[in-house]
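All protein chains but one are shown at their positions in the complex.
A and B label the chains in the order they appear, each numbered from 1.
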Amino acid sequence: MIELFLTLAPDWALRHAAPLLVVIPMMCAPLCVFIPSGRIAWFISILASALSLFMALLLLAQVQTVPGGQISYELGGWEPPLGIEFAVDALNATILLLVAAFGVLAVVFSWPTVAAEVRAEKRAMFYGAYLVCFTGLAGVAITGDAFNMFVFLEISSIATYVLVALGASRDRRALPAAFNYLVMGTIGATFFVIGVGFLYAATGTLNMADIATRLPELEGSRTVQAAFAFIIVGLGLKAAMWPLHQWLPNAYAYSPSFVVVFLSATATKVALYALIRFLFTVFSPEFAFEGASFGMLFMPLGIAAMVVCSFQAVFQTDVRRTLAYSSVAQVGYMLLGLSLGTAIGLSAGLLHLVNHALMKGALFMAVAGVVLTYQGTTLRDFAGLGRSAPWTMTAFAIAALSLIGVPLTAGFQSKFALLVAVQDQGLWWAALLIVFASVLAVIYMGRIMEAVFFKPPHNPQKIHKEAPITILVPLWILALANLYFGIDASFPIGLADSAASAVLGGGS
Amino acid sequence: MTEDHHVILRVVAKLLIPLITLYAFYVHFHGEYSPGGGFQAGVIFAVAIILYSLIFGVPAALRAVPPVFARCLAAFGVLLYAGVGVAALLGGGNYLDYDALANDGPGEHVGQHLGIILIELGVLFGVAGSMLAIFYAFAGRVAEIRDEDW
Partner (left out) sequence: MTEFIIERANYWAIIALMMVGLYIIFASQNLIKRLVGLSIFQTSVFLFYITLSKIAGGSAPILYGRDYPKSYGDDHSAAPGYDAVLAAGEVGVKEVYSNPLPHVLILTAIVVGVSTLAVGLALVVRIRESYGTIEADEVRDIDMGVAAAEEDEDAAQRASA
């Protein structure tokens, strides 16, 4: 099937898939400026995201068939390490596929919510900002150059601040939330760029693969250790690593529905990818200081995120805030997975990354449907919705079960893989804490589900109203994906395994 | 008009603004083989219009260079930049490979010259447009606090 796909694809697409994936949305974004109508901008965004998804699929297929599993594209014909290189391996390709697929689903879903939440004259620019954000995220995931990564990271972040702030037409608290996000995000990016500067001072190169080959001879250099610390803190801020997650709950709670669906599935994931790239490819777990950081930094922080943020999620009255805190907790699971430093640990973390995008995407889409029809995100607004909007809420329930980790859902697969990986290292207490955090997930999702299905409607006059079809279709695609990958997880597990082995095998 | 005490400023600005605009293009076209380039040129170009709006008032500047134009200029700059890259793709090279833009003989660098000038032109438009758009976004707002209250 992969071969068939590759033979069907045109030659130019095969050769230039890597730059086109970034360039197509980048060229469509300024087009949106010229267009007065939001609806046409919406079509352009769908088209651009779908083309990018096609390119991402091509890249994945190529990575799986090319010997060595690596594609390198020289921008401008300048050879790396002097020129900027787009380097794709199994890890990249998975993240790119995730970003592009969620771009398509989120954009298709977006029109009714954007029409309700964004003023008419701003809609075209709104989609322009989305495309810029998409460009940035795809660029972070595809580039092989450390400084280029910073530039793409900031492109996506600046677009994100604008997108979050546009939630102000529904709730003005979006403005301070976006401002805090801007300050924290910029500090994070600046820390990252300081780290890259230290690396450049120590190695004299910015190409990540080239840095990796030159670092072993600098073992013990304090410059490199300082670079490591700065990069970890910077990317940790962007990835909402506990306790650097303070910007996230408000930004997620008040931004427009479309933005939160897209961001929850992609933004922190891409930052986490960058973290994995630096931890395993650029630096190598064999360095003493990095090995120590796994056990003494990432594992405690990951576990703390799991437990503390799940607790915080229990006490929220706003459904979107509950889900936002739960997102930070899920980042904790992923960090725990990668902190094991083993192939199965990293693979479990990556699997959870993909699955979390699936379930959070579905959950936030369902919430968006509720926001659209009933204008409210508090727990009371959700009361009795199981009867008035059964389709939306059934999908919500499936995704919620997946988030908890009930068997036959995608969430179970990744949590089980994580348990196996943790047991493999003999860390039974960590395994117990994973189970404990899942029990907390039962509580906070259970509160919402109880309100949805067993409580009488808060306002009995609420009419029987389902979310529109453009919301229901992507929502159910994600909900069914949650079920399908819970029963037959060979596709995501295969992706995560090959990504983990590419990173761990290719790094040294 | 008889009470106008900014007459010197107006006359000097009228003299200077065309020169500043010209200088922007000088910096741009010279930037290929000496210090300069699209970024600086774009800022200088935007400065000419910002100077105009400082002296003749923001409404006059908005009439001369409407914000829609500034926004479209910025977008066009990005399109031009990315378009040069795509043109290189169509010419058979990698993305942004300037050599693919022209059929160069050995030792010739027509493609490189062409590429860098066009790319920097895109940067000029992009920077000038976004600088103006940023300026308008702040200056075009109705002041909540009047100048006399300061």
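One rule holds in what follows: a contact is a pair of C-beta atoms (placed from the backbone, for glycine too) under 8 Å apart; a residue touches a chain by one contact, two chains touch by 3 or more.
Everything numeric in this text was worked out from a predicted model, so none of it was measured.
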Missing chain: touched chains present in the view: A, B
Candidates A:2, A:183 or A:420 - the one touching the absent chain: A:183
Contact residue for the chain not shown (choose from A:151, A:233 or A:442): A:151
Contact set of subunit B toward the excluded chain (per top definition): 33-35, 39, 107, 109, 134, 137-138, 141, 144
Subunit A residues touching the omitted chain (full complex): 147, 150-151, 154, 158, 161-162, 165, 168, 172-173, 175-176, 178-179, 182-183, 186-187, 189-190, 193-194, 197, 200-201, 206, 380
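Following the convention adopted for this analysis, only the chains that are shown with their structure count from here on.
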Centre distance in Å when subunit A and subunit B are each reduced to the mean of their C-alpha atoms: 36
Partner subunit B, residues of subunit A touching it in the complex: 12, 16, 19, 23, 26-27, 29-31, 33-34, 73-77
Residues of subunit B touching subunit A in the complex: 71-72, 74-76, 78-79, 82-83, 85-86, 88-89, 93-100
